[in-house]
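Note that one protein chain is taken out, while the other chains of the complex remain in position.
Let's look at chain A:
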């Protein structure tokens, strides 16, 4: 089977703007004086704090956990003293409880942190437990607890693991740098995932605009016959897991289904790296690579940032803002969240901090839909975004279900291509919210 230039139907080619930061090696970010660690950084139940105000903590020490299975514990990223446990604004757009820790600058590592032994000696159950205890969540941005993904129900026969190194979001280069610089660790992490779910086939999918990453990953996996590097056409949203599975295995995940319905588990390359480190050193997820980029930052960089560092301090380390900042986005420009302040902490899902100038984000005013159909042809899920927008604007939410609204992955491709700048994906979000609110009301 051909393993290069694979892709899916639909999609777009936005300007990738990755040259800003793709050559910048990962540098350690300063250790801030104060970190603010949210107790909910993932999809699932929020954690409860297990430290008290005034208590001394060390790097890697668990400070929050939940009894719920779909959750991920959080750990301190610095050594120091717990100052406050308070409600804060999360970069995900909601309010959440957070543990505020004042660093003592010593970065003392907790006694709990110790190597977990050789991968060969670990059982699948032990690997899943290590992943769970390390608080690892999907590093691509969705932040789904990884141990849940690695525990498929017994009736789902998994035969393939795919690592997602597509990084199809414009601007972002965190995964790119990680693949170039930590390729061995990523391969190790993939082997751990494969062992955890008992699979003999592993792919690493990378868009072909990252030839150095493809080369590095090929080299690192040269002696691993079970692992293959797949080069993908550079096209957004190539890194959406269902598009990735389609490209790499030619299997279509049924609408409304999950990757495991076609025997596949997809994890981000950053997640594999975090798993490798959790096994090798025992260090839980307390830091991650963040791309700080955009045309409104002085020096774009890829930094290894402690979870809980404020955006403000991270940006300061990149020389600060340029004149005319218009938008701060967590994540990429296609799916990231706009922030109203830079006083929010970096969380486990912060793949990038994107700083766009007013000029870059300004658009001419909206025009009426002229039915050019570009949204329909570009939609990777084959929806009719313009029809969904029309129904939503008339508040005919029930009818949107006939147009498969729940299959929308909110990749933003439709809004991107629209020459009339209709709020297409935004309308879909509005309709989804209205429908789920209605369901909630009715189930009461």
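One rule holds for everything that comes next: a contact is a pair of C-beta atoms (placed from the backbone, for glycine too) under 8 Å apart; a residue touches a chain by one contact, two chains touch by 3 or more; residues count from 1.
We take it that contacts and distances are computed from a predicted model.
Mind telling me which option in "Phosphate-binding protein PstS", "Acyl-CoA dehydrogenase family protein", "Ion-translocating oxidoreductase complex subunit D" or "Sarcosine oxidase subunit delta" is what UniProt lists for the chain we can't see?
"Ion-translocating oxidoreductase complex subunit D"
Specify the residue from the set A:43, A:109, A:218 or A:338 that touches the hidden chain.
Result: among the candidates, A:338 touches the missing chain.
Would you write out the residues of chain A that touch the absent chain, in ascending order?
Interface residues of chain A facing the absent chain: 9, 14-15, 170, 242, 246, 252-257, 312, 321, 324-329, 333-342, 354, 356, 358, 360-361, 363-364, 367-373, 376-377, 380-384, 386, 403-404, 407, 410, 412, 415-421, 423, 425-426, 429.
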